[in-house]
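Here the complex is missing a single protein chain, while all its other protein chains stay put.
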Amino acid sequence: VSNPGGDALHCLDDIERAAFAVLPPEVRDFFAGGSGGESTVAANRAAFDSVYVIPRVLRDVSAGTTTSALLGRPVSMPIATAPIAFQKLLHEDGELAVARAAKVAGIPYTVSTMSSVRLEEISAIGGSTWFQLYWMREPKRSLELVRRAEAAGCTAILLTVDLPWMGRRLRDVRNQFALPEHVVPANLDHGNGTAAHNTGSGGSAVATHAGQAISAALTWSDVDTLRSASRLPLVLKGILAPEDAERAVDHGVDAIVVSNHGGRQLDGAVPSIAVLEAICQAVGGRCEILLDSGVRSGVDVLKALALGASGVLLGRPLMWGLAVDGEDGVRRVLDLLAADLRDALGLAGCASVAEARELRTFTSTF
Amino acid sequence: VSNPGGDALHCLDDIERAAFAVLPPEVRDFFAGGSGGESTVAANRAAFDSVYVIPRVLRDVSAGTTTSALLGRPVSMPIATAPIAFQKLLHEDGELAVARAAKVAGIPYTVSTMSSVRLEEISAIGGSTWFQLYWMREPKRSLELVRRAEAAGCTAILLTVDLPWMGRRLRDVRNQFALPEHVVPANLDHGNGTAAHNTGSGGSAVATHAGQAISAALTWSDVDTLRSASRLPLVLKGILAPEDAERAVDHGVDAIVVSNHGGRQLDGAVPSIAVLEAICQAVGGRCEILLDSGVRSGVDVLKALALGASGVLLGRPLMWGLAVDGEDGVRRVLDLLAADLRDALGLAGCASVAEARELRTFTSTF
Amino acid sequence: VSNPGGDALHCLDDIERAAFAVLPPEVRDFFAGGSGGESTVAANRAAFDSVYVIPRVLRDVSAGTTTSALLGRPVSMPIATAPIAFQKLLHEDGELAVARAAKVAGIPYTVSTMSSVRLEEISAIGGSTWFQLYWMREPKRSLELVRRAEAAGCTAILLTVDLPWMGRRLRDVRNQFALPEHVVPANLDHGNGTAAHNTGSGGSAVATHAGQAISAALTWSDVDTLRSASRLPLVLKGILAPEDAERAVDHGVDAIVVSNHGGRQLDGAVPSIAVLEAICQAVGGRCEILLDSGVRSGVDVLKALALGASGVLLGRPLMWGLAVDGEDGVRRVLDLLAADLRDALGLAGCASVAEARELRTFTSTF
Partner (left out) sequence: VSNPGGDALHCLDDIERAAFAVLPPEVRDFFAGGSGGESTVAANRAAFDSVYVIPRVLRDVSAGTTTSALLGRPVSMPIATAPIAFQKLLHEDGELAVARAAKVAGIPYTVSTMSSVRLEEISAIGGSTWFQLYWMREPKRSLELVRRAEAAGCTAILLTVDLPWMGRRLRDVRNQFALPEHVVPANLDHGNGTAAHNTGSGGSAVATHAGQAISAALTWSDVDTLRSASRLPLVLKGILAPEDAERAVDHGVDAIVVSNHGGRQLDGAVPSIAVLEAICQAVGGRCEILLDSGVRSGVDVLKALALGASGVLLGRPLMWGLAVDGEDGVRRVLDLLAADLRDALGLAGCASVAEARELRTFTSTF
């Protein structure tokens, strides 16, 4: 099904289907796939589906709004784009298309360390730009990236803490997936390949490259280093244990992202939505809490808010919009999501994001 | 399968199947569909199916009866028809056919604000008639409707509190559903279209019209206004949070309907049967509690009674009866349901609705 | 698949399949079906499947035995046949074939009030015979049946307490099922049809006949009458509520059968295995507790024992054996079940039924 005018794209699932119809299978798999048996990919959805919202009524929602703040800055809705590598695989405009759409939508765009467009070029678009940082085997390269992000006007650093190396993504292995020549990690030097990381399980070419660049030795001490090295808000992305969330608070981070990396790192990791409430209770408001992994609709955002998150990162759906129609496709995704969230808030009796965070939920066993 | 004589219609599911076989898909979808991904539509059934009744034995049920009272008036069984808009879409007799069948069955018929026959014409049939009220953008129009309902002899006002605007029903959007010319909201002035509501997500024509008429600013203060404006029993329809149920008691309502609007408003809202017991405990008998959303058999009614409801509203099954054979089809539905409820009560060892409300239940995880 | 030599019948499921292959659909349905939507039929199996046994080890099971006692008399295994009406529908030998096989197997045979062979003829076979009693609209007819059972040497009376009238079995209704001429309720006078019972929902001819004969007014007072009228052990069959089990103790019964009538009475009734443990705790050993509804293997028997039952009644599987090969078919069922139970006991580390009743269980949610 081609969607020249996009008229049949009424929900995010429609857009996913449309993208699957046009993408080369190995590219679809690179973005859609998870690690191992993809049990966590599936559980992310099952866990969201088992949560139900208990709506409130008789509150004036005629002037309801989805506006909120993330990391101290206003957003049109409590959503940022998730950092995703190599977006040029999906469309020639790659990250630029997504960042432009995010700017139009009024939400932050998160540049991946592994973006296929240089971070400076992306931040020049002028929206709110966050920078996702992989801790490199050579820490000075990480700090250089931070310097560049600061210089380019990025407003936050998200340090990914759940990727000592890439999880083994069987689809990529089976597809013998490798980057085409025109897609490169634009932020990185290409000349300094170091020893391959120690997974030894026959990963894809992308995994091998990541293993050469990224450190498996990242610790809380590096968080302190980073904390001292930049005055930007610091976010730790990839926390699932309440103990780690509390420790993050102790180390002075501004926010955490409760995430299992979309089911792409530890297959068998708990769904983030399933631990969100416990983490929020452990943190007790001492830092901001975002969530990703499984968000596919405005109601999913509402569920995350009700369970205590300040907002969510949205990943794969944006990629499907990008694949279908570049910036316009991403805008379609964000427009649908905005409408869906506005709808969900109002139908749950909430005139604001703050009210949504007071909702209670019900977890089914049916 | 056509059912000229209706002989093969042995249960409500048979009638649903028969209706689906004869209805135009877009009309079937308008009544059968829910909002969003229809997760709440599905959960309504799954939640009922996970509840089991623990029957009692050795009680004389030979003179058992399904008679009861709703809102202080006798009924042949603890069921009223749910308010449903535009019933002429299903059969030329529309609301009149359903109301006549309800009268014959000895249960109240609830006129929707959005009925396709004027409320006066319906109440003239002479059964017990309730009036469902949407709170309009212009409150005086709501009060006018209440005046008309009173004048027409309606015996209760059900204020819908879960529809600041219509939930986004994807089936209608995909079907580009609009009302045919001969079906109109007969109770309303058609000339005063106001600004479209703020969902902005590309709803159906029906949703757009509803958005123009209905207020998203309804609050407890309006409940007080309504309470003062009429001496009819006042029912709030669409409550799912125990806190709201308690507040309803504080505002002096006569009853509430625990409902998620049949899965047509907030997709992701909790099934009403799943919160019924908690709400009954919170209310502690201080007002009457009805339930809808998912009732499909006499045993479902029994489950609702066992969990504390005084009765239920029945929706879609009546529409399928109407589609199959007009008033006769609705009578068939109500006859089957009456027999099914009589059967269920007796087999559960209950000679009365009051005894059914003392039953205990078991919720499965298998 | 015909099974002339029966060699491919390695488990009870094989025999069920073989029976389904040879039986007329309406006869298969009469025995296999349940009431309403058959949710309780399905739940009976799902509930058994969710129970797991925690076996013990390092206990000498070389001399293990399945022998036990039911109602104070020795049995080769803790199983009796469930009372089932009209067994001649399945094989010309009907009840006689099943009773002979039960005698050979060393377990009690339960004659139904609605047997298609006279109880005197069945008890003349000489095994242990129990008599199942429906309480008739004319109590003296019940007491006559008890007299006849006593005179014929029956050793127990099982009063069915969960059938004020027959549940509505849709398969029979759809099949317009009626007894063929050669199958009659052999224990009853046929001349005194009384007014049809009050379900009014269009049941089958069998249901109508049952409704004419059986009382819907049975109470605890009748239990007392029956208790005084016979010195035979008295068993109440069809209890699911702990309160009723306790009351049964107070009324001096010898045993109860925790049962939902195989899912044939209240559709939506709780699975008997799901309430067994609570009932055993409530009874605290003050009477014997049997179970039926869903037993299909030796491990199912083991699960019932582990949850506190003294034994089980086996129903449908015997009927499939009867259909496949008369007495030999039933013997095959009982041989397989005996071997299966012997196996299960030993593999669970139990040398006796008493040890099995000390096992603990685990109920899964996966």
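Order of writing sets the chain letters: A, B and C. Residues in each chain are counted from 1.
Basically, contacts are C-beta pairs under 8 Å (C-beta built on N, C-alpha and C of every residue); 3 or more make two chains touch, one makes a residue touch a chain.
Every value quoted in this text rests on a predicted model; they were computed, and no experiment measured them.
> Could you tell me which of the visible chains the hidden chain touches?
Counting the whole assembly, the omitted chain is in touch with A, C.
> For the chain not shown, which residue from A:81, A:155, A:187 or A:265 touches it across the whole complex?
Once the missing chain is taken into account, the touching residue is A:265.
> Of A:28, A:91, A:168 or A:331, which residue touches the hidden chain?
Looking across A:28, A:91, A:168 or A:331, the contact with the absent chain belongs to A:168.
> Touch as defined at the start, partner being the missing chain; which of A:78, A:185 or A:238 qualifies?
Selected residue, touching the omitted chain: A:238.
> In the full complex, which of C:299, C:333 or C:353 touches the chain missing from this view?
Going through C:299, C:333 or C:353 one by one, C:299 is the residue touching the chain not shown.
> I'm checking contacts with the chain that's been left out. Which of A:218, A:232 or A:255 qualifies?
Hidden-chain contact among the options goes to A:218.
> Under the stated touch rule, tell me which residues of chain C contact the chain that is not displayed.
Residues 8, 10-11, 13, 49, 51-62, 64, 297, 299, 302-303, 336, 339-340, 342-344, 346-348, 360-362, 364-366 of chain C touch the chain absent from view.
> If you put the missing chain back, which residues of chain A would it touch?
Touching the chain left out of view, chain A contributes residues 35-37, 39-40, 43, 46-47, 49-50, 161-162, 164-165, 167-168, 170, 173-174, 198-202, 215-220, 222-223, 236, 238-241, 243-244, 247, 260, 265-271, 274-275, 363, 365.
Methods note: only the chains that are shown with their structure count from here on.
> If every chain is a node and each touching pair gets an edge, what shape is that graph: line, ring, star, complete or other?
line
> Mind checking the centre-to-centre distance between chain B and chain C? Centres are C-alpha means, answer in whole Å.
Averaging C-alpha atoms per chain gives centres 41 Å apart.
> How many angstrom lie between the CA centroids of chain A and chain C, rounded to a whole number?
58
> Which residues does chain A have that touch at least 2 chains other than itself?
Touching at least two other chains: 365.
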